[in-house]
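Apart from one protein chain that is not included, each protein chain of the complex appears where it belongs.
Take a look at subunit A:
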Amino acid sequence: MEYVNPLTGFRVDGRRPNEMRQLKAEVGVVARADGSALFEMGNTRVIAAVYGPREIQNKGQQVNNKEALVRCEYRMAEFSTGDRRRKPKGDRRSTEISLVIRQTMEASILTDLMPRSQIDIFVQVLQADGGTRSACINAATLALADAGIPMRDIVTSCSAGYLCSTPLLDLNYVEDSAGGPDVTVGILAKMDKVTLLQMDAKLPMDTFESVMGLAIEGCKAIATYIREVLLENTKRLEYQRG
């Protein structure tokens, strides 16, 4: 199958190779959570809720009493994929993604400012169309910022792939399941540091660099957007407060 049209250079969903899907973010969507966000990348749609910092519920999980304990749970809603399938809660894929998200967010949260407490991040995929783990990380960042949890920097994530000898930004489900390499990158946008790098297949070194460069570009674009959303939200809260 041709994922990039050789004549026009467009992808299956009509995007250019270095074009991202449309982003949409909304903050404060869950009433009872300390912070929450809805994040959309094209048809991928993810909701995140943050509870905390709060008292540690299970003292056994406490690693040390100098920093906050960060926990993360990733779930895919049953209706999120094309075929409706009941997914067991602790399947390997979601356990792995939970871990990935937790580690990525932990890199940015200033956990030592909130000793003896825990932060719970719940991310739920409402619609899956590729790049769910990127979308989850972006949603979690927004939700954490909304919850007023101090962070070093904004973490954003974006994926990129290499199909038909073209580096492609922000793969959708069709491109994702094509079997080509899929590079998911998470960066601290301002500090220019990589906190997450995952790849599913092999890539030559020089191609990898261009693909990763593309993903980083995508991350930065997302970071700009996320900051716009957050700034607008902050301004709104401030003028409403008066």
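Just so it is clear, a residue touches a chain if its C-beta (ideal position, glycine included) is under 8 Å from a C-beta of that chain, and two chains touch if they have at least 3 such contacts; residues count from 1.
Here is the rule we go by: contacts and distances are computed from a predicted model.
A chain of the complex is left out here; the name its UniProt entry carries, from "Ribosomal RNA-processing protein 4", "SUMO-activating enzyme subunit", "Centromere protein S" or "Methyltransferase-like protein 5", is "Ribosomal RNA-processing protein 4". Within the complete assembly, A:A189 is the residue of A:C72, A:C136, A:A189 or A:L203 that touches the hidden chain. In the full complex, subunit A makes contact with the omitted chain through residues 28, 31, 34-35, 52-55, 65, 68, 110, 112-117, 145-154, 189-191, 227, 230-231, 233-242.
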